[in-house]
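One protein chain omitted, others in place.
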Amino acid sequence: MQRRTVLMGMAAAVVAPAIVRAQGSDELRIGAPLPLTGPLAPEGQKQKRGYDLWVKEVEGAGGFEIGGHRVPVRIIYSDYQSATPRAVQACDQLVTQQRVHALFSPFGSGAAKASSSIAERYRVPMIAPTASSREVYDQGFKYLFGTFTPNETLTEPLGNMVMAAAPAIRRVAIFSRNDLLPLALSAEMKKSAVKRGLEIVFDEKFAIGSLDFASALTQMRSADPEWVFVGGYVNDLVQVRTQMRDLGLKPQVLTMIAGPAYEEFTQALHRAAENISSAAWWHPAVRYEGADIFGKTENFVQKFLATYSALPDYIEASAAAAGAILQLAARKSGSLEGPALRDALASLDAMTFYGPISFGPTGQIEKLVPPVFQIQGGRPIVLAPTSIAQGDFRLGIT
Amino acid sequence: MMAALLDVRNVSRRFGGLKAIDDVSFRLNEGEIVGLIGSNGAGKTTLVNLVTGHLRPSQGEISFRGQRITGRKPHELASSGLMRTFQIVQPFNALTALDNIAAAAMFAGGARSLSGAREQADAALSSLGIDHCRDHLPARMTLAERKRLELARAWVAKPKLLFLDEVNAGLNTGEIEGVLGMIRKIAAEGVAIVIIEHLMKVVKGLCPQLIVLHRGQLLASGPTDKVARNPSVIAAYLGTRGAAAMLGEER
Amino acid sequence: MQLAQVILNGLLLGGLYAAMAAGFSLVWGVLNIINIAQGSAVVLGSYVAYFAWRYAGLNPLLAVALAGPLLFGAGWVLQRFLIQRVIAAPVLITLVFTFGMDLILNNSMISLFTADYRKIEGVFPTVPLSLGSLTLPVDRLLAAAAGIGAAFALHVYLHKSRLGRAIVAVRMDRQTAELMGVRVEIIYATTFGLGLAMAGVAGCLLAAIFPTSPLNSAYYLHIAFVACVLGGLGSVLGAVAGGLLLGVVESLGALFVGAEYGTTVAAVVLLLMLFTRPQGLLGRAGYE
Partner (left out) sequence: MTSRGRLAIAIIVIGGLACAGLPLILAGEPYLMRLVTMFSLLLVLAASWNIVGGFTGYPSFATGAFFGLGAYVAAILQAKGVDWRLALVAAGLAGGVLAGPVGYGVLRLRGHYFAVASLMLGTILKELTTGWSDLTGGGMGLTIAGAGGDPEVLASFALRVSLALAVLTVLLGAAIKWSRLGFGLDCIRMNETAAAGIGVDAQKLKTYAFILSSIPSAVAGAVYAGWIGYIDPTDVYDVMWSVKPIVAVLLGGLGTILGPVIGAAIFVALEEIVWRNVLSFSAGGLGVLIVLLLLVLPAGVLPSLVSGKTRS
């Protein structure tokens, strides 16, 4: 009897480190591959700011609560240099080497889609804070969860709003960066426009990294559009807007996604930013009473402002929300085991500072209503949903 | 009448506005040894470049062994028996003397394997008297040895016609004798040779025939004794450094 | 009318390209080195202009007086003490060497300044000039004019000053120049310095119009390549012609082929040029 206990104890001593490593109840490790260098570096930095704020908040609360006790949380970053395959490798390495309990996906839909197969292989839950395309979630994977609604949830309310304000509008121009998200948004924009009987008079793409758009915009000017939709990232959009002004191109409605949500957009353009309409998955003007670690949206915005001296945008909020969501799920599951955590995420239905969180069968967020907004008086004013609207839609640009 | 080995008909070459070679015609028969002379800038090297395919004629026709070769590439001509050496030696610097020659045996001489090519190269080295350089890199060889190496390389290619572009330039009298010995040996095998040379003594000793170029035009051609006494040839040479040197040596 | 506007856009762009290509072409022609780091040097010039504007309110067109000498000094030192040690090496070695320098410079800028795009704002009037139905943005007009002006200044310097003439002499015939007592290492260092100074100048002008980020460097390098080959190696005026032509070709390409193929059109033009007229529009045949 005694001998048996000793033997078992010895066996346990040998096996124990392996169990501790696998369960890792001593700390929570999250793998986060980020594009800290390369073309996506600005976006990668935003994602990192969101994560870091969340970690700081958790540390302030004395740790991450799991199964009745608190453990420190550690995010293991890995720079994938804006190269998607490197992101996939980084995910693999984070799971197999660092034995992380969960993954925050790399930036954007393309990288999220590519790396989600790693999460699926090793049964490690992955939260994608910046992936919106349906293709990402249509792979039949069980371990992938995303905090962005599909792209048409941005273009449809925009379409409604523009048609209500200017029913006479007929001619639409679409100009898009030849890149995953902007192309997907433009495709949805096209659908939304055609659905409303509008005519697409200009439809072009520009290469990633382009600085000069004068020729294409000259051509666009000749097509005489009333509504111009531009898909791209903040730098592209600032350039397109400046060069539109230089060429005297003044449509009644100018919609740009996904840059006007960033503070640097209005800072760079000043008056030229006025009346540009946009939509995003989140905006600092929204108001939710969260059950998560940040609680009220105002609270999150305030803490972000205090830490980074800037207003958070939707990427930063979504990244912080990824952490908050993981926390809610872990509290529910009481375990950091992949399958248990995954099940808790799948069945989650809670309010956060970011908005209502519940994931559909594909893992993409449901219920969240992306706000439509317009730059008015140098800052973004929410126009929809009506519950949080701060102003009315205005026509014309300077 | 037997077809000429080389037939150059009305060949011209312009560089921009300058006529480097102007309507030159001549013929060469098998086994003939001809001196090609002319003052600096007369167009000798240009003419060699035109015949060996390194330059394309602006006008005119060139035939070799009865075939039209105008515009053919140098490597094709080398493989079909038309070889040359360069005024400035052009060895393969990282190959030993043996392999320098073996390369020519392989690509122009028709050797099937590297070992076969090296056998031919060894034979050439010893019969041309430079076997002591067999395993040397060109950088370790004297200028005279490198000139001989270039000759050996041309020789193993088994040419029918060989252009020698100032093989003696920069050599002393003793070294020149050695090179001349090699040329005679090659000539004795029935290879036709065109020698570009400044030294009249060398030309007279080797070449029964002469071709004289002056400002891109053919000034005279024919048996050496006759051409050398041609008043227009002497007039063209007088007053130039080349002529002075030539006359000095004749004395 | 649309065509005229597009050509005008191209010419305005081309003025900037000219400044970018002039220094690159000079270095290539005289030192027989392709400076892969030229694109990053242009970005460095842009940062000089950006920070001078940000902290001292300096107009980016005037920042030229700051960035030019600064990059000249950096280029002089780099050439004299680093590149000089591989200058006689084969093309492959010098290419890979300057590529390594580019990686260091570019990554250092990302580390120091981040990859964020920075934009100079509010210096130039935002209302464009009108010429009939043609629109002429003020900032672009000034920057393009300054770009061409800088290239012409370099041309004049090369042909009128003592040192400039020595540079031209070394380009034509290094050995003879050496025999005549020209100290070639010093000429090389000066040339490389001038090359980077032109990059710095171009960077300031670009900063006036486009946002600055280390990520722009590859695009700038591409422009310098194509404009330089179009115009002819080592010829400053050729680079101006090449830059203007490239600007127009790119703009027309965007119009007729599609905006996303601008770079492809330029690359194809470059290849055609290399095959048919490698000496460029105005240049003589180069070193090889």
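Each chain carries a letter (A, B and C) given by its place in the written order, and its residues are counted from 1.
Keep this in mind: a contact is a pair of C-beta atoms (placed from the backbone, for glycine too) under 8 Å apart; a residue touches a chain by one contact, two chains touch by 3 or more.
Keep in mind that what you see is a predicted model, and the values were worked out from it rather than measured.
A.B. asks: Let's see if you follow the contact definition: name the visible chains touching the chain that is missing.
C.D. replies: Listed by label, the shown chains it touches are A, B, C.
A.B. asks: Just one of C:Leu12, C:Val42, C:Ala177 or C:Leu270 touches the chain that is missing; which is it?
C.D. replies: From the options C:Leu12, C:Val42, C:Ala177 or C:Leu270, the contact with the absent chain belongs to C:Leu270.
A.B. asks: Just one of A:Arg29, A:Arg49, A:Lys113 or A:Arg241 touches the chain that is missing; which is it?
C.D. replies: Looking across A:Arg29, A:Arg49, A:Lys113 or A:Arg241, the contact with the absent chain belongs to A:Lys113.
A.B. asks: Just to verify: which one of B:Ser79, B:Gln217 or B:Asn230 makes contact with the chain not shown?
C.D. replies: Considering the complete complex, B:Ser79 is the one touching the chain left out.
A.B. asks: Using the document's definition of touch, tell me which of A:Gln81, A:Gln267 or A:Thr307 contacts the absent chain.
C.D. replies: The missing chain is touched by A:Gln81.
A.B. asks: Please identify, in ascending order, the residues of subunit A that touch the omitted chain?
C.D. replies: 36-37, 39, 77-79, 81-86, 88-89, 92-93, 96-97, 109-110, 113-114, 117-118, 121-122, 177-180, 183-184, 207-208
A.B. asks: Mind listing the subunit B residues that contact the chain we can't see here?
C.D. replies: Considering the whole complex, subunit B reaches the absent chain at 52, 54, 73-76, 78-79, 83-84, 86, 90-95, 103-104, 106-109, 114, 153, 157.
A.B. asks: What is the set of subunit C residues that contact the non-displayed chain in the whole complex?
C.D. replies: 28, 32, 34, 82, 85-86, 89-93, 95-97, 99-108, 110-111, 218, 222, 225, 229, 258, 260-261, 263-264, 267-268, 270-271, 274-275, 278, 286-288
One rule holds in what follows: only the chains that are shown with their structure count from here on.
A.B. asks: Thinking of each chain as a vertex joined to the chains it touches, would you call that graph a line, ring, star, complete, or other?
C.D. replies: Per interface graph, the chains form some other shape.
A.B. asks: Averaging each chain's C-alpha atoms to get its centre, pick out the one most distant from subunit B.
C.D. replies: Relative to subunit B, the chain whose C-alpha centre sits farthest away is A.
A.B. asks: Can you tell me which chain is nearest the middle of the complex, judged by mean CA position?
C.D. replies: The most central chain, going by mean C-alpha position, is C.
A.B. asks: What whole-Å value do you get for the distance between subunit A and subunit C if each is reduced to the mean of its CA atoms?
C.D. replies: 38
A.B. asks: Hey, how far is the Cα centre of subunit B from the one of subunit C, in Å?
C.D. replies: Their C-alpha centroids are separated by 48 Å.
A.B. asks: Whole-Å distance, subunit A centre to subunit B centre, using C-alpha means?
C.D. replies: Distance between chain centres, rounded to whole Å: 77 Å.
A.B. asks: Would you pick out the residues of subunit C that each touch at least 2 other chains?
C.D. replies: Residues of subunit C touching two or more partner chains: there are none.
A.B. asks: Report the residues of subunit A in contact with subunit C in the complex, numbered from low to high.
C.D. replies: Touch list, subunit A to subunit C: 37-39, 41-42, 45, 175, 178, 204-207, 209-216, 218-219, 221-222, 234-235, 238-239, 243, 245-248, 264, 268, 270, 272.
A.B. asks: Which residues of subunit C touch subunit A in their complex?
C.D. replies: Going through subunit C, the ones touching subunit A are 2, 5-6, 9-10, 12-13, 107, 110, 114-117, 119, 121-122, 126, 128, 130, 135, 137, 140, 210-211, 213, 215-216, 218-219, 250-252, 254-255, 258-263.
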